[in-house]
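All protein chains but one are shown at their positions in the complex.
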Amino acid sequence: MDPDTDVRRVPGSRRIRSYWPQYLAISPFFLIFAVFGLFPVLFSLYLAFHRWDGFGEMEFVGLQQFRYVLDDGTFWLSMRNTFIIWVISTVPMLAMALVIAAMLNSTKRFSAFYRVAYFIPNITSLVAVAIFFGAVFSTNFGLVNAVLQAVGLPTGRWLTDPLGMKIAVATVMTWQWTGYNAIIYLAGMQTIPSDVYEAAKIDGAGPVQTFFRITIPMLRPIILFTVIVSTVSGLQSFTEPQVLFGTNTTLNPNTGGPGQGALTMVLYFYHQAFDNRDFGYGAAIAWVVFAVIALFAAINWRLVQRREK
Amino acid sequence: MELSRRRILRLGMLGMAGAALGGTASCSTSASGGSSAGGNALDLWYWADGLSKKVVDEAITRFTEVELKPQQIGGNFKEKLVTTMSSGGEFIPDITGIKGEDFASFTPQSDRFLNLLDLGAGSIADQYLPWKWKKGMTKDGKLIGFPIDIGPTAMFYRRDVFAEAGLPSEPAAVAAQMSTWEDYFAAGVELKKARADAFMISETWAVFNLIVGQGTARYVDENERFIGDQDHIRRAWDLATSTIALGINAKSQANTPDWNAGLTSGSLSTLTGAAWAAIDIKSAAAGTAGKWGVAAGPGGAANIGGSFLAIPKECAKPDVAFKIISWILSPENQARGFTDSALFPSTPATYTAPALTAPDPFFGGQITTEVFGPSAEKIPVQYESPNDQAVSAPFQTELTNVESSGKDPNAAWADAVAEAKKIGQRLGLS
Partner (left out) sequence: MRGAAVRTRPIVGAKRPRGLLRHLFLLAGVVVSLFPFYWMIVMATNTTSAIYRYPPTLTIGSELWTNIAHVFEKIPFFAAMGNTIVVAVSTTVLVLFFDSLAAFTFAKFEFPGRRALFGLLIAMFMLPAQLSLIPQFLVMVQFGWAGQLQALIVPAAANAFGIFWMRQYITGAVPDELLDAARLDGCGFFRQYWHVALPVIRPGLAFLGIYTFIMAWNDYVWPLIVLVDPDRLTLQVALSQLNRSYGQDYSMIMAGALLSVLPLVIMFTVFARGFIADAVKGAVRG
């Protein structure tokens, strides 16, 4: 894959100097990060060892905030919630996106229209989305319960039951990001040379075989990208539960709705840092969240990579 | 404090970004004139409809000794204010709004704000409701929040539904029959008998929060001791959860489609809440105009919401700033605040102004101030700790567990108290 794989790990300034075009090419990101990103990162790490309310004295407390996080049942609840929401949103989202992309890829007519239409959820106002899905999942007047009732299934209290709330949040996320992932896959599928498909057709492969034997293997780098991005953004989910369940009350907003059923990790961080102005505790939570995400993303990376072989 | 943080900042930037960056930073620091151009500007931060825009605009032309620059801040106001104040610099507004529910959390940093008593606020204190005035003070008697509006509570009810169920429908009679929570719930049971789909209570938390607000103590006392496990909170808990067993609780959260539909159909036949809740009812159930009434609520008066104006210590011209504040929030201008932005005045003299004594056709031509005015004057003085919100969160969560998952109220109470104590311990309460 890499043309210059014969690099030996000999650190020498002459060697390094010969790579100046490469370092120059990647420098903008790292420069911007050094100027604008590094200080916030170090600052928040520093904060995690202190108590701070945003503008009073900082008080050094050592590892105490981390001890509180690990002992905080609400934090563990938020982690459980986050993972449940992540699983029930990401899996159907990526699967559907792949199918939609494959269909779009073999469609000539209306394809520009489809692309625009599938991207629209990404630019629909979140307030509108929250009101809309609030109505869809409403107990007595919602579309979901009306349909369930019509086909004779038991209805649910989607906006107050802990599992129902997670399903509602996951539905919003799936709705919003499926088209986006489909567009990503579609962009990737355009790089698969058409003669590969031709060859498969000559061999008599149907669309399903072509999909599994050609499209998916050749799309692997892109699939890895979507898996990692949806892992990171899914485990950082914040906006959807906030707009669906955050604004019901002036006192204690952002606590994740009834029974904290939709309290995600980042929402809990936000609540501690910005509602309670407990910035030290918030920072400690955020770093634990970071560790969880990094670990989980690494696992996913390994899983997708290994299948590549 | 700010100095040390700035030092960290310089250190960080120096270490990471090297000389080129240091150059940029120092060059722009010296050049930064800030947004307050001219030095005569006075920035005023508030949120949409947090003050009457007309009054604020008039203040610009009236106080020409400064250039008053009002700015409406959208989004999370507290987040913006805290972030800006933590920078400790030139972008801090000269006058800022603070929402009532956030106010207590600012009192530990009262030295970041000016004591308005030093600016002559004492001479106009008697124009404002004493409990609201006290709420704007710190424990050691500094006034840092100047009263904008308040949220006196009452009971909104459907006259037609009450009449059909054989309950009284005139405000005075309603208030007389349902003066205690127990009587109110009993009427709810009666109502339910007459109309099977009618509920007296919308949600458990609303009742609980209101009962807590009617008392003289909340979750934390003035010595920063956790008292949320004591009888006054337990009583609120028992009363609120009893509505579920009685079957008079609709379990429907405010501003959801179920709630809107309930208000329209009459199945949600009463709502206990602050004066500003009338706006929600009016837009949620526009078709029911004329069918509503307002009566003094069960269990006494409480305040929900409201807000303050404060002057950060960085203010360039404190005297003028205070002059502007006291003019914007004078009794006459509070009447305009009520008309323009539905801000319920914190000045009792305003309750007899024409703007507040107009009959409201939505409430069957009732003069609602005749209910909210007396309620406002009866609101108890309560100590609200900076940590009050944080320790109240578990009670809210566990009440929703009782409400939506059928958790046993006693088990939920034990869990709420245990969790609140744990949070209190982390925050340094005793």
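Every chain is named by a letter (A and B) in the order it is written, and numbering of its residues begins at 1.
Here is the rule we go by: contacts are C-beta pairs under 8 Å (C-beta built on N, C-alpha and C of every residue); 3 or more make two chains touch, one makes a residue touch a chain.
In this text, all values refer to a predicted model and were calculated from it rather than measured experimentally.
Colleague: Of B:K54, B:K99 or B:K134, which one is in contact with the hidden chain?
Modeller: Hidden-chain contact among the options goes to B:K99.
Colleague: Which listed residue (A:L63, A:V91, A:V127 or A:L163) would be found touching the missing chain in the intact complex?
Modeller: Missing-chain contact among the listed residues: A:V127.
Colleague: Can you work out which residue in B:N40, B:T180 or B:S283 touches the chain that's missing from view?
Modeller: Hidden-chain contact among the options goes to B:S283.
Colleague: Write the list of chain A residues that the hidden chain touches.
Modeller: Missing-chain contacts on chain A: residues 1-5, 7, 9, 11, 15-16, 19, 21-23, 25-26, 28-30, 32-33, 35-37, 39-41, 43-44, 54, 100, 103-104, 106-107, 109-110, 112, 114-125, 127-129, 131-133, 135, 141, 175, 179-180, 183-184, 187-188, 190-194, 196, 199-200, 203-207, 209-210, 213-214, 217-219, 221-222, 224-225, 228-229, 232, 236, 238, 266, 269-270, 273-274, 279, 282-283, 286, 289-290, 293-294, 297.
Colleague: Contacts of chain B with the missing chain: which residues?
Modeller: 5-6, 9-10, 13, 24-25, 28-29, 31-32, 35, 47-50, 69, 71-76, 79-80, 82-84, 86-87, 89-91, 99, 257, 260-261, 264-265, 276, 279-280, 282-287, 305, 307, 341-342
In this section, only the chains that are shown with their structure count from here on.
Colleague: Can you check the complex and tell me which residues of chain B touch chain A?
Modeller: By the definition above, chain B touches chain A via 1, 4-5, 8-9, 12-13, 16-17, 21, 76, 78-79, 82-83, 85-86, 88, 99, 101, 105, 108-109, 112, 205, 209, 251-258, 261, 304-305, 389-390, 392-393, 396-397, 400-401, 403-405, 419, 422, 426-427.
Colleague: Help me check something: in the complex, which residues belonging to chain A touch chain B?
Modeller: That would be residues 31, 34-35, 38-39, 42-43, 46, 53-58, 68, 72-74, 134-135, 138-142, 157, 159-162, 247-252, 255, 257-260, 274-278, 281 of chain A.
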